[in-house]
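A single protein chain has been omitted; all remaining protein chains appear in their positions.
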Amino acid sequence: MYSFKNDYSEGAHPNILKALMETNLEQQEGYGEDKYSKLAKEAIKAKIKSKGEIHFVSGGTQANLIVISSALKPYQSVISAETGHINIHETGAVEATGHKINTIKSENGKLTVDKIKEIVEFHVDEHMVKPKMVYISNTTEVGTVYKKRELEEIYAYCQNNGLYLFLDGARLGSALLSKENDLTLEDLGKLTDVFYIGGTKNGALIGEAIVINNQELMEDFRFYIKQRGALLAKGRLLGIQFLELFKDDLYFRLAEHANLMAEKLKEGIEKRGFRFLTPPVSNQIFPILPNNLIERLERKFAFYTWCKIDDDFSAIRLVTSWATTEEGVKAFLEEIS
Amino acid sequence: MYSFKNDYSEGAHPNILKALMETNLEQQEGYGEDKYSKLAKEAIKAKIKSKGEIHFVSGGTQANLIVISSALKPYQSVISAETGHINIHETGAVEATGHKINTIKSENGKLTVDKIKEIVEFHVDEHMVKPKMVYISNTTEVGTVYKKRELEEIYAYCQNNGLYLFLDGARLGSALLSKENDLTLEDLGKLTDVFYIGGTKNGALIGEAIVINNQELMEDFRFYIKQRGALLAKGRLLGIQFLELFKDDLYFRLAEHANLMAEKLKEGIEKRGFRFLTPPVSNQIFPILPNNLIERLERKFAFYTWCKIDDDFSAIRLVTSWATTEEGVKAFLEEIS
Amino acid sequence: MYSFKNDYSEGAHPNILKALMETNLEQQEGYGEDKYSKLAKEAIKAKIKSKGEIHFVSGGTQANLIVISSALKPYQSVISAETGHINIHETGAVEATGHKINTIKSENGKLTVDKIKEIVEFHVDEHMVKPKMVYISNTTEVGTVYKKRELEEIYAYCQNNGLYLFLDGARLGSALLSKENDLTLEDLGKLTDVFYIGGTKNGALIGEAIVINNQELMEDFRFYIKQRGALLAKGRLLGIQFLELFKDDLYFRLAEHANLMAEKLKEGIEKRGFRFLTPPVSNQIFPILPNNLIERLERKFAFYTWCKIDDDFSAIRLVTSWATTEEGVKAFLEEIS
Partner (left out) sequence: MYSFKNDYSEGAHPNILKALMETNLEQQEGYGEDKYSKLAKEAIKAKIKSKGEIHFVSGGTQANLIVISSALKPYQSVISAETGHINIHETGAVEATGHKINTIKSENGKLTVDKIKEIVEFHVDEHMVKPKMVYISNTTEVGTVYKKRELEEIYAYCQNNGLYLFLDGARLGSALLSKENDLTLEDLGKLTDVFYIGGTKNGALIGEAIVINNQELMEDFRFYIKQRGALLAKGRLLGIQFLELFKDDLYFRLAEHANLMAEKLKEGIEKRGFRFLTPPVSNQIFPILPNNLIERLERKFAFYTWCKIDDDFSAIRLVTSWATTEEGVKAFLEEIS
């Protein structure tokens, strides 16, 4: 059974495993002070043309809870779309660090200045939390992407209102390689206070690279990483992987492949006359299919049924990755023809 | 410069990398539901002959904070030696989950029933925390090991007094292969409520296997792992490693090698007439050397100076691992002769 | 300027001050172990005909955060209306104890089984929090009250689905004396797992009486109170007040007066042809008035403007209490005639 369930079904890109092998018996410093972590940070900084600070952690929930809890004072909150990963799929990890999430209803998973403003202006005194950070995901949890102008507007509002902007880039590769995209990594260094570059969902075994652009958020950051159990003794595991991912733009080529596979799925599905729940522009697409077709597909392919549309139709989620094969895509499209 | 700084300077045992390579392109379920995690759990259970529940996480601090915060109610505390890793070297990770650590002074890093009892009997009412868990490390942070009888006494006291016993096994391999040792993995399944088998410091890239023996501590444990950001999307990375470590007793053979290297260092050092801060029985030994010798050694070897003994002498810490070479040991001993 | 801003503008009912005076120089045990706290608990239990456990704390936010954080495990959440006091007006106090609030949109401030069920059924695995408690307020934050049948339905659902039901009774007096009401204190002992009887907003200087009906929630409750800084050294202050409030049904007579004053306001306002935002059935009413009238009223009376209705009208909030005078009410009604 071929799986379109997620973008972490396979292991790592072979270059990464090769690099792990080749460096395996070198003695390196622990806790991210190794040569490879340093080189990987330099490689990323060069790409962003940033003076930011970079830290590697194992996964997205870890990145989110560390960034958010290090930036906020106990009474401050973070604003997120209702669909935001931190709000739904992290078992209350942010609240477990003591902070409220102020949620915004959003059809396409994206925030807008108007909606953020409404939340900010509602919170007026010490009987309420004080919103201090805006959390957005790119791609969003429903596969959409932010345009440069949208991000500029949000960041301008944040800066004028004393809010930090944090971009969750668990699927940043797919976002930046989307046909819809007009943002660069360099832009993210200028249009956010902090963001992360997701490795786990784009070719790494584990690993997210947190990029802190705002100096206020840099102080003693390694203390937060350690306190949350996220400072790996063998930090080389993260450094080596990101060094490979940023060699010869491997990171971008992997995302490009993932998006191409999704694009092929999308075209084939469209050709058969089906619509999509949200614009299919990244490596997550949500076609709306007849329930009996879904049942048939489930016998041969693994994927999530996302939501009911009406009595006869449901939306499913198909996810592609750097490892998705043309054969897999072809087999799926044949099944629905 | 050859390093005796720690047991995580090198990567992973080659078998592990080989297994990662061979399984790399298989599609597996995420979040620890993959085939390899299941097989690894079975392999460990077989070894322990236990009905316990096993969960893999990335590192020791993570294991400690998850186990402790999942077992305790908000007003309950954990008892530890002052030297305990949770008390000194985890940046307040346990307190960050809301719990006090009641500390006990201990020269050799070990707890005894008498000292535990003193703490328990001091806490009498609702103005004080209520001790509910005892935390011990084996090997301890100063390289000593628990005898079976000591563990039996502590566990009997814990059971009679409603306390959980948690054993931190970050260096459990070295403990079980120590010449002093008379415990087995099977014993730990019967003489603790929960413990973990350290992988990071014994041949894995990352990974600790938490073994829950007491059914009270099993409920919804995956929720705790996820909430703390410790549920890896590619959980296979942990499963594959532990499966290799428990194939043909690799885990024990690696620890045996580490201990053997430490034993050789110890013998050579003793031969030159030097003493040790604590009994040198595991892969961490603490020789007391003249300061001028230490200075000379530092030019060729990496290690920590542990503490001052008097104006002329200090104790240093030497750590060996599965990857320590005979050549490294030999070179060190030549330098001090 | 006469105030209808809230029900805590004045001090305490004179009986309470008198009792404080008369008992002032008696030596009593500290921390709620005094004679008066014991008598007050007996008096309340007699009224509820309950085997519950009673604890006094200073205020509503304190009661809410202690009850909720003592009942939930770290990954469990509490369900509340969006308008719930814990969700909006407690500066993230519940999240500060580590727990997520799952919110439900509700026009009248009340929850229904259908809406609770939707939340419960949405949370299916360890990537999400696990709802474990339902929080309701009576009266609600918008002045409405629960009918016995509504409460029975909610509690039945909670019991069938392993959820605790917690009723915030900051304004319980007004609820039980509402014309709409068909509940008794005795009912609350049977139809909730835990609730509290608000003193601060019904004649006490400070004080809420937490009543725990469900034995699971009783264990070591004083530890939670102490840990949150809520165990008063001079606990007599709380005991003496509740003893007075439950002497000769003073508590109910005070609420009756508050409701009567609100009823008079309501009748006068209705007579002048104005409508209300929510049914005016308790000591908080929300008339919808022309903006120019509101401006005029603000010169002579203190109250909150609640929300904009359209360009010409807004809803204001008028709150009455045990201390509201007929003269105040009369003056207000004259002003709008």
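Every chain is named by a letter (A, B and C) in the order it is written, and numbering of its residues begins at 1.
Note that in this section a contact is a pair of C-beta atoms (placed from the backbone, for glycine too) under 8 Å apart; a residue touches a chain by one contact, two chains touch by 3 or more.
This structure is a prediction, so every number in the text was calculated from the model and none was measured.
Only one of C:K41, C:H55, C:H127 or C:K201 touches the absent chain when the whole complex is considered: C:K201.
For the chain missing from the display, the contacting residue among A:H127, A:K147, A:R272 or A:K330 is A:H127, taking the whole complex into account.
Checked against the full complex, the one of C:S37, C:S58 or C:N181 touching the unshown chain is C:S58. Contact with the omitted chain, checked across C:G52, C:G92 or C:G109, is made by C:G92. What chain A contributes to its contact with the hidden chain is residues 31, 69-70, 73-75, 97-98, 126-127, 130, 220, 222-227, 231. Summarising the interface, chain C meets the missing chain with residues 2-3, 5-6, 8-12, 14, 17, 20-21, 23-30, 57-66, 90-93, 96, 200-201, 205-206, 223, 226-234, 236-237, 302, 323. The chain not shown here touches chain B at positions 74-75, 77, 88-92, 95-101, 103, 126-129.
The working rule: only the chains that are shown with their structure count from here on.
Note: the chain lying farthest from chain A is C, by mean C-alpha position. Here the chain at the heart of the shown protein, by mean C-alpha position, is A.
Chain A and chain C touch with mostly matching residues; of the residue numbers seen at this interface, over half occur in both copies.
Per the C-alpha superposition, chain A sits rotated 180 degrees relative to chain B, a value rounded to a multiple of 5. Centroids of chain B and chain C (each the mean of its C-alpha atoms) stand 50 Å apart.
If you average the Cα atoms of chain A and of chain B, the two centres end up 33 Å apart.
In this assembly, the C-alpha centroid of chain A lies 42 Å from the C-alpha centroid of chain C. Multi-chain contact residues of chain A (touching two or more other chains): 90-92, 96.
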